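The complex is shown incomplete by one protein chain, all other protein chains being positioned as in the whole.
So, chain A:
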Amino acid sequence: MNPNINISQKLLETVEQYLNKTLDADKLKAFEDRLKNDLEFKTQVEDIKTMLLGIEAQSLKETLDDFHKETKTAPHNITKRKTATNKSLWNFGKFAAAAAIIIAVGSIWFFSHSPNQNLYAKYFKPDPGLPTTMSSTDNYDFYDAMVNYKRGDYALAIDKWQTLLTQKPENDTLNYFIGVAHLANKNETEAIPFLERSVLSEDAFPLISDAYHYLGLAYLKDGNLTLAKKNFELSQSEASKQIIIELND
């Protein structure tokens, strides 16, 4: 915008008419001719156009926040497109990577805090969840709920996973995530039985260390120090080891 160029009321209103296509034929011709030949006039018109667009764009932007309150979340769409496949339902390939991230995040987070009395508040950080990729066609329901979990819609995620759990009550991953979702939802009492079931896994469960860690945290919050310690000791995570040191101090 050029500060040295003045914009008169007449010009403003002519540009409005031009943009609204309400200029009569003669005036339109004169206007367009001047646009072609008069550089200063062209700049003035461009400035006005930008301003009017800015008014509308910002007004729209402020309206969008109202619209946003009525949007539904992504999973509704995903559910519609769900494919009924159960094969390779619990592929743990990605889980190990997730576990590494959990440990890394947990460690960074641990070392960035100084000790205080509220150990739980100090050590608890929700499990970041598993990566959900666009190419996932298998196992839609599980990842659908994972999207809710990552959004912080823990109750909804729990509901969806509970439905899957009725088909696979012993599944370690499901029990683990329902447990950590309850814990993230500030409901440690509900979390405990699920986490307990997850550590009973007979298979090599890649998240076992994290499961013991969160179980320890759940007991810690629940006030059962003995069981909290027992589970922290079973976890290989750095955070659990540190909590034990602090608990023994």
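Going forward, a contact is a pair of C-beta atoms (placed from the backbone, for glycine too) under 8 Å apart; a residue touches a chain by one contact, two chains touch by 3 or more; residues count from 1.
Basically, contacts and distances are computed from a predicted model.
Choosing from "Protein-methionine-sulfoxide reductase catalytic subunit MsrP", "Sigma-70 family RNA polymerase sigma factor", "FAD-binding protein" or "Carbohydrate ABC transporter permease", the protein name stored in UniProt for the chain missing from the display reads "Sigma-70 family RNA polymerase sigma factor".
For chain A, the list of residues touching the undisplayed chain reads 1, 3, 7, 9, 12-13, 47, 50-64, 67-68, 70-78, 101, 104, 131-136, 147, 150-152.
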